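One protein chain is absent from this view; the other protein chains keep their places.
Right, chain A next:
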């Protein structure tokens, strides 16, 4: 009897929160799912939404442009997150060592993170500028380039250049998380391992990496979700060009829903993206849990 009353109290106390969560994320989600099954337009005073069933999804999946956009996004996410993880861990290892100026370097690590994405994108656009950009000047002075070139105007390099700008901004997040995790690894483990004759490489693979894997996988999941929905840096740096070689799914969804005003099919595109990121996250979760069991 008492436990029943407790349950009721608990539900009563939780109700406001549940209502808020359902209102804030549940309602928009359901509305989006509903939209994706209609031919809804962004602003159509006299047009009632027309039910189209799964037509939007069929059209999305059979569109070669959308598949291209998915490929660009996947490429962006895999490369940028991969590079961020590697650089982040390396920098964290460095900053975990005691040396002069370490505090200053650690403080400087925050700088790219603190920069708004739009400002970062504008900054890199200037760096890449084909006429007076710093990157051209630098490479030319070091003799690595014969003449100034257009970095964002060439479909072969544009996406990689956007990735570089994104990596510069976001690797510090990985580095900070890794650094925090590194400081919890007991020093005596290393001493014991050294006595047993383990080299630097072995110590990293068998002690450091497993010890920071948990926090690192959180960073991995966060960054992957972020990278998969990349929009602002693309919007500012290339607007999807040249020749649509940097058009990612989020940019595609934006165009469909807001520039062409087809909210219905825009919603179906967006939900496909959500499905992809959700399965990625599920995959990560499975891997992390499996690791915990070992």
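Points worth noting:
The definition used in the following text is that contacts are C-beta pairs under 8 Å (C-beta built on N, C-alpha and C of every residue); 3 or more make two chains touch, one makes a residue touch a chain; residues count from 1.
The rule is simple: contacts and distances are computed from a predicted model.
One chain of this complex is left out of the view, and of "Sarcosine oxidase subunit delta", "Heme exporter protein B", "ABC transporter substrate-binding protein" or "Protein TusC", the protein name its UniProt record gives is "ABC transporter substrate-binding protein".
Only one residue in the set A:82, A:112, A:215 or A:242 touches the chain that does not appear here, and it is A:242.
When the omitted chain is restored, the residue from A:82, A:130 or A:215 that touches it is A:130. Screening A:23, A:155 or A:214 for touch with the missing chain picks out A:155. Residues of chain A in touch with the missing chain: 41-46, 130-131, 150, 152-155, 239-244, 255, 258-261.
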